[in-house]
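Every protein chain of the complex appears in place save one, which is left out.
On to subunit A.
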Amino acid sequence: MSRTVITLGPRQLGLEEPMYFRVQTEGDRVCGLEVLAGQVHRGMEHLTLKRNFYQNITLLERLCSLCSNSHPSTFCTALEELAGMVIPPRAEYLRAVADEIKRIASHLFNCAVVAHIVGEHTLFRRVMELREIVQQSKETIYGNRMDLAANCIGGVRYDPDAGAIDYLKNQLERLKSPLEELYRVFEDAAVLRAATEGVGVLTREQANEFGVVGPVARAAGIDYDVRKKSPYGAYDRLSFQVAIEGAGDVRARALVRLAEARQAVSLIEQCLDQLPNGPVALASFPEVPAGEVIAKSEAPRGELIYYLKTDGTDLPVRLKWRVPSYPNWAALGEMLKGEPVSRIPLIVNSIDPCISCTDR
């Protein structure tokens, strides 16, 4: 059979951001993939070296939109560790609240896109309407629907009163039953099963080989979640099970995300129930000594890792981060191998790629 090379861009693949692909096909089957990155490379790691620690919080929150809270919170964690700062317990819980709200919104967005690609437009609308509850909650609590501006060095920048906490609890209550139903739909609905089951498989061995992270790894049976393996913030006091599936296909990835969205509701509730009184940030910020440090968090797409090197000034010598989409891109070639060309958009979106994060 003759081999053909086709180039696919973001519009063909229904992506929200630009990434291009050179796809080798035999007949209508994919036999090779090259990812062409760099369309939105902004030199952001270089830019962070021109800004002081405070300014970098603002810059990093604009790295991407769906996981925007994970970047400043992980950066602040790195700085605090290096400076020997222990943030107030109330701030730890409030950081977890912000992270989990973003996780629900991010996961629902991806599940909506999956529904859209398989032609389930009514389901797409239902998922986006459900997500709107989360968006409204963010707007009410933080004043913004995407970039929450919740973090500062030494704590957080928001302090919800009893009214705000009651409002948030009511919003969470509105999510519970629809999230259960949504999980059942993705698990059992015949049309969705037919479109997603056994599609775009990444085996556990391949997942280990490529070092994939987050829901892509957990869908392949890898029991790894930074919140459990390297606890940070309030997570060592919160109860949850790591969501695991074994099939490694598009369906398993969607089910992991929906299970995590349900868990996130519970995690926020636990935070609000356990929320201690006290300050939300440290009153002062000590000088950051020269040194190097690692900080990690479980962003919606998986392990986010930051490396910070300092020289005693208020500018970083090096600030490097590796986003979860980064290793997941490389494994895409394995997921697509042998699949019909028509399934490429669904499989690409099933890794929930963040191109803005990847290119930086």
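Structure notes:
Note that a contact is a pair of C-beta atoms (placed from the backbone, for glycine too) under 8 Å apart; a residue touches a chain by one contact, two chains touch by 3 or more; residues count from 1.
Heads up, the rule we're going with is that contacts and distances are computed from a predicted model.
Look at the chain that isn't drawn here: its UniProt entry, checked against "Branched-chain amino acid transport system ATP-binding protein", "CU044_5270 family protein", "Anti-sigma factor antagonist" or "Hydrogenase subunit CooU", names it "Hydrogenase subunit CooU".
Within the full complex, the residue among A:Leu79, A:Leu108 or A:Ile305 touching the omitted chain is A:Ile305. Across A:Phe109, A:Phe124, A:Tyr142 or A:Tyr326, the residue that sits in touch with the chain not pictured is A:Tyr326.
Which of A:Gly9, A:Gly38, A:Gly119 or A:Pro276 touches the hidden chain is settled by the complete complex: it is A:Gly38. Residues of subunit A that touch the chain left out of view are 37-38, 41, 43, 46-47, 49-50, 81, 86, 208-212, 224, 226, 228-232, 236, 292-294, 296, 303, 305, 307, 309, 311, 315, 317-318, 320-322, 326-327, 329-330, 359.
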